[in-house]
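Reading through the structure tokens given below for one structure.
With one protein chain removed, the remaining protein chains of the complex are shown where they sit.
Letters A and B mark the chains as written, and numbering starts fresh at 1 in each.
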Amino acid sequence: MELDDKRLPGGGTSARTDDGLFGTGGPTFLTTKLDFVVNWARRSSLWPMPFGTACCAIEMMAAAASNYDLARFGMERMSFSPRQADVLICAGRVPYKLAPILRRIWDQMPQPKWCISMGACASSGGVFDAYSMVQGIDTIVPVDVYIPGCPPRPEGLIYGLMMIQEKIREESLAHHKTLRAEDPLRAGFPEADADEVVGLTGPFGNSTKQNRVSGLERTDRADRPRDRKP
Amino acid sequence: MAQKTVEYAVSRNPEMGTGGLPAHGPLFPVDIAEPQMSSENMLINIGPQHPATHGVLRLVCELDGETVLKVIPHIGYLHSSFEKLGEYRTWNQVVPLTDRMDYLAPLIYNCAYVMSVEKLLGIQVTERCKVFRVILMEMERIFSHLLWLGTTAIDVGAFTPFLYAFQERERIYKLHEKYTGARITTSSTRVGGMMADIPAGWIDQLKDFLKSFPRTLDEIDALLTTNGIHLGRTQNVGVISGEDAINCGFTGPNLRASGVPYDLRKDKPYYDYETYDFEVPIGQHGDCYDRYLVRMDEMRQSMKILHQAIGRLPGGPMDVQDPHVTLPTKTDCMSDMESMIHHFKLIMEGIKGPAGDCYFAVEGSKGELGMYVVSDGGPKPVRWRIRPPSFVNLSVIPRLAEGHLVSDLIMINASLDIVLGEIDR
Partner (left out) sequence: MADQPKAGSALDAVQAGPATEAALPARLAPTDLHNPSVDALRARFGAAVLHHEVTAGDQHVVYLEAGRNVEILRWLKEDPTQHYDFLADVTAVDFGGGRPLQVVYQLWSMPHRRALRVKCELPLTALTIDSVQPLWKTADWLEREVYDLFGIEFAGHPDLRRILMPENYAEGHPLRKDFPLRGRFTRAEQTRRALSQDPNDQYIPAELAMGREPQQATPMPAGGPIPTDRSGGATGAGR
């Protein structure tokens, strides 16, 4: 047995023998950083939990279908059970009636877990700045990656998943306890406290500047500067 | 009126009683004593986050063994307050909301909404616009049925049709994208016309699609229509008679599978549908298999309409020449002061119509898609109401699934072709 000087990715070394791990001449053992090999394993077989509700779910299906083929990134195994999932993809708008379900699914997922907020509605409420809609799921669960778009294209989703992979690459087991700590008493409670919710969901755009019934009052001619009495 | 009965040359399995169980006895006639079990029924909860509910639908089932005694659908998990938001937007600003409602057939919703507003405002769209909207709506019917086909096939255990269907859907996505710039949220219609004229090469691309699509459809047909597993899962499952179906408010392919030839394109023709040569496929048995056959045939009929519509697409303007409704061209706005003021006024003040109300229904991919708009003479609707086809179709599921197995419940739910975005609105 002789040691091969060829450096493996991640800074490891290997030894070659006749009946090695990967056939004749392949390595029989690898040395590498634990962080690297754990992160490599984690990021290369992410099992997404597709929490698809609306339009974004259709794009998520398109991403999983033959043209875009998420399987190339080790993610073809859509895990419809949260207990066996790594990434929660929240695709689509989330009304308040659905919020406890989203939170429960997040609580049911084991650590390590990540969350993608796909699309404008999941990230901020989108055009639905109305009575029934959660204004961004980051008030309910912690979010790692936001994907903009209404809906994002499948490429966008794939890019978002690659960002998650990038994020995993940076993680270290040394910080696992602090990074992945979860307080069981917080299960079922919103991620953001009351002040944060108000801060995150403040009115924006012109949706709140519009009047109710019809524009008749608003478009009153006297409102225009040149019609105003001097 | 032209209609045809769909009945594939597959003999219907007489052994299959209701519930997909052989009518004459147990499947494996082994003499095993029935275990003594208490008569307590089991309660299982499907959804709201479940791959087989086609969205965030929640079904609470009471089971006796594997037989469904009662199904209670719970909806509202996607209630996005569309109708309330519509009251805060001008007539044209509502259009982007419509395609987020049914993301499986956005263009039909775009068209149905503006058609109701145009009827209320008394606007006659141009001939070119009419034919082009027919093209878009028929294309969307194929688009929506393809998704239904793929996901329903997954529900009965066939994954290949999903991949085939999405391959063809990608081609329609490309057509969407070429015309509107978006893959799903098209927002392509405007009151009195369309967002733009047809881009160069678009019709050719559509023709290419029509050339290749029948082959894929035949392939899917060959995979499913005579497939023994598919037959066993769908024949005599979820049967409803025509009379009951009308009383329950069924519309679209679901109603026609029960043998009622009610198709708004024939019964309340709009956009000269009476001059197109196509047939309305109807079923005889009203089960899941007939719903499948009717939808498969509808895609073929849609292709037939598309060929005719492409042939008769006239030239001329796309938008009506009415200054109250149509914006001046972008070039004019940038070079001409009056046009710019005109543009500004139309955008800021909106289109104003007479006070009144209007109910206008089109044949959507899922059934009668009605839009009810109420105006008080202002630029915004006082009430914008969608008559949701899948909402009404879904309300029948307790009656359809009673007495069937749990696995049949999944097939029945899939065969109704629901979209939760429009059920919950």
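A few comments on the model shown:
The criterion applied here is as follows: a residue touches a chain if its C-beta (ideal position, glycine included) is under 8 Å from a C-beta of that chain, and two chains touch if they have at least 3 such contacts.
All values derive from a computational prediction rather than experimental measurement.
Considering the full assembly, B:E338 is the residue among B:E66, B:D272 or B:E338 that touches the omitted chain. Residue A:I140 is the one among A:M49, A:A85 or A:I140 that touches the chain missing from this view.
Seen from subunit B, the chain kept out of the figure touches residues 43, 45, 60, 62, 70, 72, 74-76, 79, 81, 83-85, 88, 119-124, 246-249, 260, 262, 267-268, 323-324, 328, 332, 336, 338-339, 341-342, 345-346, 352-361, 368, 370, 372, 374, 376-377, 382-383, 385, 387, 391-392, 395-396, 399, 424-425. By the touch rule set out above, subunit A reaches the unshown chain at residues 96-97, 99-101, 103-104, 129-132, 134-135, 139-140, 188-190, 192, 194-195, 197-198, 201, 203, 207-208, 212-213.
The definition used in the following text is that only the chains that are shown with their structure count from here on.
Those residues of subunit B that touch subunit A in the complex are listed here as 48-51, 55-56, 76-81, 84-85, 87-90, 96-97, 100, 103-104, 147, 151, 162-163, 166-167, 169-170, 173, 183-185, 348-350, 375-382, 420-421, 424.
Residues 50-55, 57-59, 61-62, 65-67, 78, 80, 92-93, 95, 97-98, 101, 105, 127-128, 130-133, 150-151, 153, 207, 210-216, 219 of subunit A touch subunit B in their complex.
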